[in-house]
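Here is the structure we will look at.
The complex appears here without one of its protein chains, the remainder shown in place.
Note that the chains take the letters A and B in the order they are written out, and that residue 1 is the start of every chain.
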Amino acid sequence: MYFSDETQKASRKLTEQWQANVQNTLKTNTDWKNRFSTVSDLDIKRLYTPEDLQNTDFARDIGAPGEFPYLRGNQVTGYRGQPWTFRMFSGMGSAEDTNARWHLLLREGQTGLSTAFDFPTLMGYDSDSPKALGEVGKCGVAIDTLEDFLALIDDIPLDRVTTSMTINPPATVLWAMYCAAAEIKGVPLNQIGGTIQNDMLKEFIAQKTFMCPPEPSVRLISDTVEFGAKYVPRWNPISISGYHIREAGATAVQELAFTLRDGIEYVEDILRRKKMSVDDFAPRLSFFFNAHIDLFEEICKLRAARRIWAKVMRDRFGAKNPRSLWMRFHVQTAGCSLTAQQPYNNVVRTTIEALAAVLGGTQSLHTNSLDEVLCLPSEHAVEIALRTQQILAEETGVVNTIDPLAGSYFVESLTNEMEAKAWEYIEKIDAMGGMVAAIERGYPQMEIADAAYTFQRQIEAKEKIMVGVNKYATEAQHPVPLVEIDEKVGEEQIRRLKDLRRRRDSRAVSQSLADLRAACKNGANVMPHCITAVKNLATEQEICDVYREVYGEYRDPGLY
Amino acid sequence: MTQNTQKICAGDVRSASRLIRDLEDRRPEARLRLRQIFPHTGRSFIIGITGSPGAGKSTLTDALIGELRKQQKTVGVLAVDPSSPFSGGALLGDRVRMLRHAEDEGVFIRSLATRGALGGLARAAGDAIHVMEAMGKDVILVETVGIGQQELDIIHHAHSIIVVLVPGMGDEIQTMKAGVMEIADVFVINKADRPGARQLRTELASLLNVSPHGPQDWIPPIVSIGNLYEPENFAKKTAELMDAVAKHHAHLVVSGQLAERTERKAVMEITDALRACILEPVLERLIADGELKKIAKRIQSRETDPFTEAEAIARRFLKTGEPS
Partner (left out) sequence: MPERKIRVMVAKPGLDGHDRGARILARCFRDAGFEVIYTGCHQTPEQVAAAAIQEDVDLVGLSCLSGAHRILFPRVVELLREKNASDITVIGGGIIPEQDFQMLYDAGIQAIFTPGASLDSIVDWIRTHIQARN
């Protein structure tokens, strides 16, 4: 019991009295809205009291930082040991353009790198593929070969800076490039650190960057987890992501539940191979969440996520190593909460969202730039976004104490409620036979589509408000300068690629691709073959075409 | 031959798709066009594909298109989806699974919403099939959800009917009892890698064996198709399905049943046409001038009965062309 009988009794009495007062007040002074709910449409009560925590047990449900159930964080010293990593997602144009932006960010105090690739790279197409028409270098950096990659990381100390790469279907290829580049630069694999997103289930559910069908996709991921555990121990071979699920219109609870159920699916697949025990790889699994605009809902979501994962790892998978029970995550503020109208308001939104991430105990954070809803971020906008994190860490005092909102009736109650709702989803998907089966049925996709449509309708009906969009809209605009990528970037990239195809040893390329094909067919780990292939200057698409050929191609089922 | 008929018979997509649209929208001039192309119809082989939602019909249709194209056959596809009873709108979602054939000039894919008004769906589907026949498509695939009466009517346009079942939906055997057994020429057990597939096959096979059949009768074969994402195996199985359909076609020809089926189709066509030129105009007029509601009121209060009213309307209409 969280509160003594005496406290509960006193609380009940005072609450009853308060309720009577409320009824009286409402007679003359009604509420200004009919309904008070979170951005995800959870109903929120007018007041939370000790009664809302009747079934909470302090030691079991809340506990101490660095102890099961890790509700209050993984680290015993909280943010005093070190603050979260300031990790700004960036990438644009050519490898050289992006490298320049990275050096600028490091000079300005960024502490980790994060790569945005363009769509052809994300989808496993070379810049000269007809599918890449109009897309090269537009939403991120174009990388076709190891040579591009070396230009991207020029002068970046790979043994000191960790790099995250948002890459999914071709994750093996880009990671192979990173490993090959480290080797070329003389940094041993066991010293490089970073993350590949490499989470395909959320692609089928939400983001739609896919290449091969779900089952072989999960197989490739398990290959990377195995390879990492053996040779690249400081690397996070997967970042199990709720961010995109949320951006696609999911509620906070759906984001929480689907992401964790994805995590369960990956663990099950690796264990099915019977090559590793859960503690061999679980400490390297990492997560990635969204921080939306509803401050408390987001804080509670992140706290609940840690507690659910610890239970899953301990009770479902029997993990023993405390690090296997840790849920380590990166957070990005919500792109979908930003508005193209009155774009400077986005600075405010991002600040509140970043605060939610920090109060939720994130290990790493990207703050969106005010112009990201319009174009790639400008240098000035990125600087403000980075400064937002620095102000939070060094001026506001939110780092002074660990999990400062713990024990709040409201926060603990909402955390419990979100956890309970997430378990319902997890159990439902278990009953369907797991996430791959649920995806094939379209279940999470349709749940999200329903939530997205409901939200949009609420916006139209002004039941939910976006300032500057459906309320306080103004004619007068304060435009922001837009960053544009020249079409010449694409032309130059194609020229470079054509030139490389002429120069390289084509026999070595075909041989390494043949070896990779054999590995795909006989079930050997693809990573070593991938590394050889990129060293021989095979292009990203050439390698991905091998996967497509052996595993088949997944097409959007277009559920809506 | 009019210019429009010529264009359609030459396979012009633009004219054909426009005519289908006009027929769906019931433009009077479209009926005339349909009459003009009719002599050029009747030479396509028509395959119906039906089964419950989520059975994987569209994916299967997509695979069959691939098989048929390998045999150099031109293909028309008619994909039927339900209209929303609330808004009258429709989400036509089948085509998305066939988009790899979008640019293939030998393939014409058309989505059709049920619209639901006056039971005209079978006719709209029949009209669209006629246009595709006139275009010279060798094979026409008609895909439709579920086994309701409307769908059964559509499916009777087909020469061969594939019924798609999946294990684990819980209602397979119920569906079978509800009349699918009679219409199926080929059964597919789709997603056969799922638990329950073997049992479903056994149950289905035993049901087929107990149904009375003579030595010359066609016994619907069962093709089990596994995971779509094992490309080699999936391709092998869809080829097997195509083969089963071809065998059924041969059986229809040899046994003389093809003639029976084309006759069945012709009966349905004239029934639909009669409905279009008698029942629909009558109903439309009665609805438009509010007469139908008035009659209904009188029936409701038992001032009259529907039979007397109907006979009176029919007599009036046949005599004067006016229902009221």
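Please note the rule applied: contacts are C-beta pairs under 8 Å (C-beta built on N, C-alpha and C of every residue); 3 or more make two chains touch, one makes a residue touch a chain.
Remember, predicted model here, so these are calculated numbers, not experimental data.
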Q.
Using the document's definition of touch, tell me which of A:373, A:437 or A:500 contacts the absent chain.
A. A:373
Q. For the full complex, which residue in A:16, A:379, A:424 or A:460 touches the chain that was left out?
A. A:460
Q. Per the definition of touch given earlier, which of A:144, A:199 or A:247 contacts the omitted chain?
A. A:247
Q | Missing-partner contacts on subunit B, residue numbers | A | 13-14, 17-18, 20-21, 24-28, 83-84, 86-93, 95-96, 99, 102-103, 108-111, 113, 115, 284
Q: Pick out the residues on subunit A that sit against the missing chain.
A: 119-120, 122-123, 125, 130-135, 138-139, 203, 207-210, 247-249, 336, 339-341, 373-376, 449, 452-453, 456, 460, 466, 469-470, 482, 484-485, 487, 555-558, 560
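Criterion: only the chains that are shown with their structure count from here on.
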Q: Using the touch rule from the top, collect the residues of subunit B that touch subunit A in their complex.
A: 54, 91, 93, 96-97, 99-100, 227-231
Q) Hey, which residues of subunit A end up touching subunit B in the complex? A) 213-216, 441-442, 551-552, 554-560
